[in-house]
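As you look at this complex, bear in mind that one protein chain is not there, while each of the others sits in place.
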Amino acid sequence: MAGAHAASTDPDALSWYEATARQRVVALADPGSFREFLPPTERRMSPHLPLFDLPRAFDDGIVVGRAKLDGKTVLVAAQEGRFMGGAFGEIHGAKLVGLLRAALTLKPAAALILFDTGGVRLQEANAGETAIAETMRAIVDVRAAGIPVIGLIGGRAGCYGGGGLIAGTCSRLAVSEGGRISVSGPEVIETNKGAEEFDSRDRALVWRTMGGKHRRLIGGADAFCADSVSAFREAALDLIGRAPAFDLATLEAEQARLESRLARFGDCRDATDVWARLGVNDPDAVPAMDTRAFDETVARVREADHDAR
Amino acid sequence: MTQWRGEREARDARIAAGRAHADGKVVPAGSVVDLLEAVLRPGDRVCLEGDNQKQADCLARGLAACDPGKVHDLHMVQSGIVLPEHLDVFETGIAKRLDYSYSGPQGARIAKMLYGGQIELGAVHTYLELFARYFVDLTPHVALIAGVSADRDGNLYTGPNTEDTPTVVEATAFKNGVVIAQVNQIVDQVPRVDIPGDRVDFVVEADTPFYVEPLFTRDPAAMTETQILIAMMAIKGIYAEYGIRRLNHGIGFGTAAIELLLPTYGEKLGLKGQICTHWALNPHPTLIPAIESGWVQQVHCFGSEVGMDRYIRARPDIFFTGADGSLRSNRAFCQTAGLYACDMFIGATLQIDLMGHSSTITQSRVAGFGGAPNMGSDPHGRRHPSDAWMKAGREGQVVGDPALMRGRKLVVQLVETFGEKLVPTFVEKLDALELAKKIGLELAPVMIYADDVTHIVTEEGIANLLLCRDADEREQAIRGVAGYTDVGRGRDRAKVEELRARGVIRRPEDLGIEPLDADRALLAAKSIKDLVHWSGGLYEPPAKFRNW
């Protein structure tokens, strides 16, 4: 398989954070089951990047296709966070939108989006922004058709900008400690609000505020996994099995929940304040916790699990 | 009439002037400028402690804020030019002349100022050399030093980063100089006395804790396959071959990769206990897996490293620690250890020429040397044998009576053929020579001279320069590992193959190494978080290295 040569393709040993998009997809799926749509040999590359004297990628930074997960057919899209920060361009976005729309006819057991993105590619911003909107619309249609859309987040680029918006429309999200979910990135916040408000170089602060553990504790993500492909696979299977209904009641509950979150935590100055209010005994110990200790902490926090994310 | 006590009387006068701004020895941070203006005299030699790590930054800010009408034309004698203030004083005329060792972060600015004539340069020294001159002809009139805490009598606790302080104080305090220490805290009793109070004249309680840069932290996440390949070659082709037990590592990614391969690749080769047991080394976080796996017997440190304090406290069998439990480092002693008690130095450089001279100086940056020229030199004063040292001596001996043969220290350059932005590491002529001409240096700033270098390791192979018998062989041996640089492509292919047949050049395949096996899976730790796990949670990495 293209790109399969890696540190290891053993899903237990392969770090999600370190793996390329192709390695993730291949190791996530049942062995040998992944079939790529528009593979690199098709050379569907960005028409815009050459104008900026920037190198292109044969797959425009996203791998899409069909695979089996525990025998069930799923559609998979994986962003390559190292190519232009995994950002959405015209082709990149069109591949994701096309995949999701195909779900309506292919009726897979789920659509999986392996996010690894800083948001929209500046060089093709209009097309990228359009792609974000189209993707969200497509996800709504797919979910309305009863197909869960699961987001898996644990790459270097995190899930930012439009990617963060799209993640918000998914049925369920799994995140690892290294994964980050937000809309404005740390540098953007610092640029607009100053380093006193948010010091983007303070990486502990960045992860406390946007990282996987925080998102899991406040219920922004529905599963927390160790940084291995096998852990993400397990989480994906679990989340497919317990995707929430997509109806008015869910949306209203989600709105109510967001309003109460704002009311309850709006005055917190730091994520550790939020965790304390959530009932975490020793908030300062959270960042250093291993997966098992963190799972135990999550189990004691009621907000972490909620159908309305 | 001969005056024998002039310096002493001048010192007494300076101290008397300074006392006006002090309560006993203690000076509030707000009075630093007054104190310095009272104590300093135009033209003074001043050591403003700028170590590799610990910075007397409060005193540096104070000095930069002095009135150039009162304090001017100082001669700065300090190992590190690290903070912007270290150079600001030359722009305002407070300082005029400079003798130093290392200027990593200020390398570009110092080059500009040297070229613009704003700094009158004495010399760029090695650490030991500058320390030596403190006791001969560059003795400071005033030393501005940094510590963690002091009591009201001036007894000083330097913390784990003792570094240069004892040396600077020794030279200043015992030769009629004035010692001013900044500390983070005045306490009733210091955890341990690193500098006795009678050598410290004034203590300033700093407004903020002194700044320490995590200079020796290399994130395993950034290590490349090429660096891993080079590390594998070094371990198998040099460490194992010579049985290197006592050594010093540079601070680059290449040597950090070696540290991370010991518990994996080194273990597989059965080298545990055979190599890398005794070190002169800063407490590199990347050494943690090797320590935890039982490879390392002991480590003496030049200075400490941010985040390593708790780990070091918990491993006193490995590190040198005080009665209080914290690390005691000492740059002068560790440099001496690296020079005389180690069989190998291995480190990186920015440029290597056709003979093997190397330099970290480029036309736009004067980084200085630090300790590398001492670590990376064959000490002719060494008189104790070791297997590694004797083997290298035998390889290098061409003529002469075998009974009079002496050993050789291994000095290994570990480089990738191209550096950042595709800048070639191998060059026909060092930029240092051009720079020397441009700014009128009598001595070109060469970091390690060719006659000290024994091996060059690149991703293409190992060149054993000890086995070269003439200048032409040496040049072809270097070209033969210089990859696709102009120097590498300019090789005499037939000659290079001949050198390879003789084992002067060894390719990965000659060592039984498959380049495609050079994989990140071999690293004992792939991330900073892995290092934390290895340390049992004792290593506390600085925020900029975290992703959790």
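We just call them A and B in the order they show up, numbering each chain from 1.
The definition used in the following text is that a residue touches a chain if its C-beta (ideal position, glycine included) is under 8 Å from a C-beta of that chain, and two chains touch if they have at least 3 such contacts.
Going forward, contacts and distances are computed from a predicted model.
Participant: From the names "ABC transporter ATP-binding protein", "Malonate decarboxylase acyl carrier protein", "Multiple sugar transport system permease protein" or "Cytochrome c", which one matches the UniProt record for the unseen chain?
Facilitator: "Malonate decarboxylase acyl carrier protein"
Participant: Given that one chain is not shown, which residue among B:Val136, B:Ala323, B:Val399 or B:Leu422 touches it?
Facilitator: The single option touching the absent chain is B:Leu422.
Participant: Could you tell me which of A:Lys68, A:Arg82 or A:Arg101 touches the chain that is not displayed?
Facilitator: A:Arg82
Participant: Which is it among B:Glu129, B:Glu225 or B:Glu497 that touches the chain not included here?
Facilitator: B:Glu225
Participant: Using the touch rule from the top, list residues of chain B that touch the missing partner.
Facilitator: 224-226, 229, 416-418, 421-422, 459-460, 483-484, 489, 515-516, 518
Participant: Please output the residues of chain A touching the missing chain, sorted low to high.
Facilitator: 1-5, 20, 22, 39-41, 50, 53-58, 61, 80, 82-83
Everything below uses one rule, namely that only the chains that are shown with their structure count from here on.
Participant: Using the average of all C-alpha atoms in each chain as its centre, how far is it in Å between chain A and chain B?
Facilitator: 43
Participant: Can you list the residues on chain A that touch chain B in the complex?
Facilitator: Result: residues 7-8, 13, 15, 17-18, 177-178, 201-205, 207, 211, 213, 287-288, 290 of chain A touch chain B.
Participant: Report the residues of chain B in contact with chain A in the complex, numbered from low to high.
Facilitator: Per the touch definition, chain B meets chain A at residues 221, 519-521, 526-527, 529, 532-533, 537, 543-548.
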